[in-house]
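After this line comes chain A, so read on.
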Amino acid sequence: MAKLTISELQKLREKLAQERQTREGNARGQIIIHMGTCGIAAGARKVMTALLEAMDKQNVRDVIVNTSGCAGMCSKEPMATVQMAQQAPVKYISLNEEKIVRILNEHVLKGSVVKEYALAMGSERVG
Partner candidate 1 sequence: MPYRLHLMVCAGTGCVSNHALELRDALSAELAKRGLGKEIEVVTTGCNGFCGVGPILLVQPDGIFYQKVQVKDVPLLVEEHLVKGRPVKSLMFTPPEAKEPVPKMRDIPFFGKQMLVALRNRGMIDPEKIEDYIARGGYQALAKALTTMTPKQIIEEIKASGLRGRGGGGFPTGIKWETCVHAHSDDGVRYLVCNADEGDPGAFMDRSIIEGDPHSVIEGMVIGAYAIGAHQGYIYVRHEYPLALRRFTIALDQAREYGLLGKDILGTGFDFDIEVHRGAGAFVCGESTALMASIEGRVGEPRAKYIHTVEVGLYNKPTVLNNVETFANVPVIIERGAKWFAAIGTEHSKGTKVFSLAGRVKNTGLVEVPMGLSLRELIFDIGGGIADDGEFKAVQTGGPSGGFIPEDLLDLPVDYEKLYEAGSMMGSGGVVVMDETSCMVDVARFFVDFLQSESCGKCTPCREGIKALHGILSRICDGKGSEADLAMLEELCSVIADTSLCALGGSAPNPVLTSIRYFRSEYEAHIQGKCPAGVCRALITFRINDKCTGCHLCFKACPTSAVLGEPKQMHTIIQEKCIKCGACYDVCKFDAVTKE
Partner candidate 2 sequence: MAIKQVSEEKVREIVRRWGGREGFLVEMLQDVQTEYRYIPEAAIRTLSKEVGVPVGQIYHLATFFKRFSLKPRGEYVISVCTGTACHVKGAPRVLDACARELGISVGETTKDGTFTLEEVRCLGCCGLAAVVTVNDDIHGHVTTSKVPRLLKRYKGTEKASHGEADD
Partner candidate 3 sequence: MIKLRIDGNEVEVNAGTPLLKAAQKLNIEIPTLCYYEGIEPYAACRVCMVEVVRGRRRRMVTACNYPATDGIEVFTENERVRRARRLNLEMLLGRCSEVPVIRELAAKYGVEKSRFGYDPKEKCILCGLCVRMCSDIVKANVLSFAYSGPRRKVVTPFEREMATDVCIACGACAHVCPTGAITIEDLSQRRGEVPEMPLGPKTAISIPFQQAVPKVPYIDPDACIKMQTGGCGICAQVCEPEAINYTMQDEVVELDVGQILVATGYQIFEASQMAQYGYGKLDNVLSALEFEKMLNSTGPTGGRVLMKNGKEPRAIGLIHCIGSRDARYHKYCSRVCCMYALKFAHLVKDRTNAEVYQFYIDMRAFGKGYEEFYSRILDEGVNMIRGKAAEVVEATWGNEREGHLLVRCEDTLIGKFREVPVDMVVLCAAIEPNADQDRIGQIFSLSRSPDGFFLERHPKLDPMGTVNDGIYLAGCCQGPKDIPDTVAQAQGAAARILALISKGEVFLDPIRACIDENLCGGCKVCNNLCPYSAITFDDVKKVSIVNETLCKGCGTCVAACPAGAITGSGFTDEQIFAEIEGILADAGNK
């Protein structure tokens, strides 16, 4: 490693910080892939891998990808929930690799919900 100058330090910092953004818990939104047995059987793992690869390719560092258990609608798996900050969560159903990438690009990054795949807006009531 060559010795740093001031400007190189700034650049390095930006790069490193971006790589580690999720570690801090800062994110513009969260994509939860439902990974119950049914989800995995229906291909949720592939969907998630595709999502992660797409994020890496586009250098998206501020989106949390999380997993959860069965969402209760086994027939519609693979499913995912996209929850952007300050917005109601959106559930998507019957996903595949292409669909999740499109959701990433349009909903997560640009803010427009991909209505074709969406099941509903808002989450179940808890309690």
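As a convention for this text, a contact is a pair of C-beta atoms (placed from the backbone, for glycine too) under 8 Å apart; a residue touches a chain by one contact, two chains touch by 3 or more; residues count from 1.
A quick word on the picks: all candidates are chains of the complex that A comes from, given by their letters.
In this text the structure is predicted, and so the values were computed from the model without any measurement.
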* Out of 1, 2 or 3, which chain touches chain A when the complex is considered as a whole? -> 1
* Show which residues of chain A lie in contact with candidate 1 when the two form their complex. => 1-6, 9-10, 12-13, 16-17, 19-20, 22-27, 32, 35-36, 48, 52-53, 55-56, 60-61, 64-69
